[in-house]
Each structure stands twice: as C-alpha cells, then as structure tokens.
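Every protein chain of the complex appears in place save one, which is left out.
Read from first to last, the chains carry the letters A and B; within each, the first residue is number 1.
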Amino acid sequence: MTLLEFARGPAIHWALIILVAGTIWRLLGVLALTRGADLSRPRDAFGNYKGYRTVFSRAWPSGEFNVATRYQTVVAYVFHFATLIVVVGITAHIEFIQSLTGTSWPALPNAAGVAVGIVALVSLFALIMRRVTKPSIYCSNRGDYITWVLVAAPLITGLMAFAHLGPRYETMLAIHILSVALLFIWFPFSKLMHSIWFVFSRAQSGLTYAHKGVQI
Amino acid sequence: MSTSTAVTAIFPTFEQVCQGFAGQIGMLREMAPKPTLADDVRVERAIDTLIAETNAGEAVWLESCIHCGQCTTACHFFQATGEAKYAPMRKMELYRRIYQREIGPFRWWFKLITSPVKLKDLEALQELVYDSCSECGRCTMVCPMGIDTASLVHHLRSALVAAELVPPELAALTAEQKHRGTIFGASSDALLKIVDTIRDHYGVAIPLDKPSAEVMVLSSAVDLVANGNGLLATARIMNHLGVDWTICSDGFESANFGLLSGDMALWRQQSASITAAAQRIGAKTLVIAECGHAYPALRWNPMVAGGALPFEMVYMSEYLGRQAKAGRLNLTPIEGKITYHDPCKTGRRGGAFEQPRAVLQAMNADYVELPSGREYNWCCGGGAGIFLLERATRLRDESFKIKINQVNATGATTVVVSCASCRLNFEAGRIKNHWDKQVASLVELVADHLIDPPAPAATASQPGVPA
Partner (left out) sequence: MAHTSTLGELLRSQGVSRRDFLKFCTTTATVMALPASLIPVMADALEQARRQSVIWLSFQECTGCTEALTRSHAPTIEGLMFDFISLDYHHTLQAASGRAAEAAREEAMREHAGKYLLLVDGSIPTVKAYSTIAGISNLDMLKDSAANAAALIAVGTCAAYGGLPMAAPNPTSAVPVSDIIKDKPIINIPGCPPLPQAITGVIAHYLTLGTLPALDAMGRPLAFFGETIHDRCYRRPFYDRGLFAETFDDEGARKGWCLFKLGCKGPVAYNACAHVKWNQGVSFPIQSGHGCIGCSESGFWDSAGIYESIADGQFGTTPKIASAAVVGAVAGAGAAVLARGKKEKKAAAHAANE
C-alpha cells in the first residue's frame, strides 16, 4: 500500500470515525450531566429569547473593550472564514465531501482557492505571533500550540502540494491528507470543540443574566 | 443637609467609619479558626464539594475556554498589575483539572495523564479566587464564549471552605456568623441600643419587632456598629414614605458570610432566618440594606423558590427608585455634577440599573453616566469580601486607580454608590489618593434631601400606605 493509498484509505477513514465518535461522546458526556436549577424568581417575563440572543450578539465584542480585542476578533474571523472557504470551495475537497454525503456545490477557481488559503495562513501566523509575544495575556498551554500546528499543517501542506513544492506530488498529497486525519483525530480532545461549545456556553450565560434582567 | 432642626451629629462621618473599620479588620486575623483536618482529608473534601456543585452548566464553561486572553482586558486586577496569574482564565485551571479527572467524559484518560490534586494546589488557588476576584462578572462581558467565570469562582470558594483554606479575615467572620449569628459583634442588643439612641437623640422612631408589617427592612453590622447615619437615614425615609414597616431583631442582618466565603450551608442558614422572619410577620416587601452581596444572597438565592414566597425582595436602591417613580419621595434638588457607580452585584449581576437613576432624577441631579457604565462598569475592587483582606491591599489600591480615572472622566463632583463594600473601598481609596471627589451613599443622600413636613417625629405605627 502506498502512502497515498494509506492516507486516503484507512487513515482518513479511521480519523473520521474517531472524530465522530469522540465528538458525540464528549458532547453527550457533558450535556447529559445534571442541570442545576435556579429557583429564584426571574426579574421580568421578557422570556428566554433575550437570553439566547447572547449566542449571536457575542459574535462581536462590545465597543467598551479596547482596540486590541477588536483586532484579535477581526484576525480570528479572517482566519475562520478563509479556512472555511478553502475547505468548502476547493474542487478536490468538494469531491471528497460528495463521496461521503452525496451533496456538492460549485467550486472556486483554483487561483481563488490558493489566494484565500494564503490569507488563512497569514492570519494564522498573525494569531500565533500575538500568542507567543504576550504570554501573560494568553496563559497558553501545550494544547494551544499543538492545536495551532495541526490547524496550520493542512493549510501549509495543501498549498505545497498544489504548488508542487517539496516531495513528489502524490507524497505531498498523502502528507496533506494525513495532516487532515491528524486534525480530525485531535478535534474531539482539544479546544477545537469550542466550535460547538460556543452555542451552549453563550446561551447559558445569556440565560443566567437574562434571568436577572441583564442583557449580555 | 438634614431637614430636622439643628441636632448635633453623633454618629461618625464615613471617613471615621472607614478608619474604625480598618482597625477592626486588623483584629480579625487573630480570630481566624485554624485548620483541624488532615491534608488529604481537606483535599478530598474540597474535591467532593466542588464536584457536588458542578453541573452541566459549569462543565460546559470549563470545556469552552479557548485561551484567547480577552478576559484580561476586562479584569481590573489584571489591568492594574499586568500579572499573568490574575488573568481570569487562570482561575479555572485547577477546577478544570478536577472536573476532567472526576466527572469529565474522558476522565479515565485524564486520571492517567494528569497528576492528582494536592493541598498546595488548593493553597495556590486561594489568592486567585479570594484576593483577586470580586466575582464582578466583567470578564463574562468580553469572553467570546460567554463563560461565567464569577460563578465558577464561587464554586471554587465553596471547595476552599471545605479545605479550610478561607483567608483569615473572612474565616473569622464566617465562624462568628455561623456560631453566634452576628458579625463584628452586631447582635440584637446592638440593634436595640442604636434604635434607642436614634429615637432619643434624633426623635426618629424605628418600629422594632412589630408582630406584623407590610415592609420588612434589613440593616447590617456596618450601620449598627459603625455607620449609625445609615440606619438613621433609612428610618427617616421609611417614615417619610409613611409605610407600615419594621425591623426584626431575629432577622436584620443583610450581610451573608456564607455567600462571601463560599460556605453554602451558612448561606442557606443565614438567608433562611431572614425569610422566616419576613414570613412570620406577613411582610409583602423585604427591603435589603445597601449591602451589595446581600442582593444575590437573598433576591437571587438559587436554592430558594423565591416565587413561592409570599413577599418580594428588593434592594434599597430598587425600593427607593420605585418610590421616586411613583412620586412618593419629596426631595430637594442636589447640587453639583453627579455620577453613579453601579455595584457589580446589583447592577451587572443584579439587574437593578434604572431605579437608582430614577432616585437621582427625582433630586433633579445634573447627572452624567460613567464611561463604561451600567453592565460594563468597572468593579471598585473591594467586593466579595476583598475589602476585608489585608493581603489584598495592593490589589485593591492599584485597581482603584482605574475607578478614579473612570469617575474623573465624567467631570462629576460627586460619585454616588449604593453598597457598603463599595463605599468603604471608595472612601479608603479617596483618602489614600487624596481624591477630590465626594463619595455619597444613595440612602443617606435621599435622607438628606427629604422634604419633611415640620411635624414631630413619627410615632411607632402609622396608617399604612402600601409600599
């Protein structure tokens, strides 16, 4: 079995299995814990709607907080959106998703995909520079750095494969797919789960504060 | 000034109160109970307590931190010192380790790869959850994941109570309230004594221990043993309003050292005695004195079905605001430019924003909002018992400078507060920094501006005007 066959076959297959099983395990394992009740009388009847609002309103930090907060938010959004566009916009990725789910959609021209991929990588570097140069603000641990590497690796190896940089194309392609497999395996055991948790964590606080009549 | 005829003020000024308090607090350290249990028992109890209080909500928050660092922007302790250990997310780290090892979904793995918690980990935690967190909730306002750090810190305090690791001043007062039902020696005798003094010297009657009343008013040790002006002002206002009110000598203390220290049993015990008294006298309204944490202790007590109680609980500033909006407070105008500092526990974590402002409006105040006000207000740095901790002095002092700048930016001459902790902290900060602003308490301000008909002091009971 060549490296490419291994990567496209058992590696990505098992990575997806671990991704799905691990994510659902972690989600249920937490959400099915007991729910504490707040028996105090709520302030108004303005309802839970205002509490759930926090899930969306928290997407942008209040102007009360300093410019650095908004800078980081912007760079993080650029990274997230650019990566998303790369993942769902490049032909080969859409083919893969189609082979799993049956759905597909029009792809971006390769040049656009590469440009957006470079934007994603640059913003990722901007974020790690900030993290590394301001240790007191970030309290980074090993997981933060491993996550960064495993997110950067598919971007870097994908661009390298496309540009025919580094090893032979099919080897670079295999490395790219293996790096994605590693990312999938890491996902459920890392802070990447925030992509799902944010809905619950924001909603909980939104409800807690709305109970007292404060919109956050 | 006071509208009663010239009576010499016998109660200390608040500056004197503040200085007196500093002396009293200093003595507390000696009175703190010493740990009695073995180290491993303390650790085990801490873990048991923490896990018993950890539900899905806490678990989700612990899982959600992405180490983005934005919480540091919001925290006055971090901003004042720049020290990494005061970053709010640091407070969660030990909690997260315990949670992941005990009830997290992958605990079998974490038990393998992480080290068990030791007493020294809990000892290191003390500073993070007592000295450098006032549970003000400002970090929650900026966190992109909306993590409620303050409530997690509360659970951590509960764990440290079980581990006998409460800071000495808090531990002393907690023990006093638990075993003697008093703090700073403020017993029902002290209450009786000051009620007599106020009646005899000022001619202001305080109906004590009525068998039934519409409005039950709380006081606090600060007023009873130090700031008599606070109780005096409260009584003046209640009499001005002409409501059927009383203070119960078996349920008068607003301060709840169970909540402050994290001792859940004491929290329950202390609040139960208050609500029992209110039920006994058939009260419709319970008015909490200007004691910030008393609001979450009573009104937002999650352990008691408040909706099932026959009375509603309101904070003093809420009550005054209601009366002001209903036009029942006749007040003279107030001079100078005024701004208002929302106490964290009644503002951002209590929801009572409009009412104190209505009171100031009723005094025709030239009012200006603080920059970063209301739910974004900076904590004064003294809440959640921090004011009592001698070793937190530097943290309080440094973070108060943020407050000074915030108030200065408004150009106001007076900053109004409505919480004893805030007021003590403001006063101490004003003195230390030679700050040129006046610090006023809302209730005393209202009392000073009452337009009372020139009549003799109100007698013990009055035909009730519903509150």
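Just so it is clear, a residue touches a chain if its C-beta (ideal position, glycine included) is under 8 Å from a C-beta of that chain, and two chains touch if they have at least 3 such contacts.
Fair warning: this is a prediction, and the values are worked out from it, not measured in the lab.
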Hidden-chain contact residue, picked from the options A:Leu173, A:Ala203 or A:Ile216: A:Leu173
Residue of B:Arg29, B:Arg45 or B:Arg328 in touch with the missing chain, whole complex considered: B:Arg45
Hidden-chain contact residue, picked from the options A:Arg8, A:Arg53, A:Arg70 or A:Arg130: A:Arg8
Residues of chain B (touch criterion as defined above) contacting the omitted chain: 45, 47-49, 51-52, 54, 102-107, 162, 265
Contact set of chain A toward the excluded chain (per top definition): 1-2, 4-5, 8-10, 12-13, 16-18, 20-34, 91-93, 95-96, 98-101, 106-111, 164, 169-170, 173
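Everything below uses one rule, namely that only the chains that are shown with their structure count from here on.
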Chain A and chain B: spacing of chain centres that average the CA atoms, whole Å: 40
Complex contact set, residues of chain A against chain B: 25-26, 28-41, 43, 54, 58-59, 61-62, 64-66, 68-69, 72-73, 76, 131, 134-141, 144, 189, 191, 193-194, 197-198, 200-206, 208-209, 212-216
Contact set on chain B toward chain A in their complex: 53-61, 63-70, 72-74, 82-84, 87, 89-90, 93, 103-106, 140-148, 151, 299-307, 312, 347-351, 372, 375-376
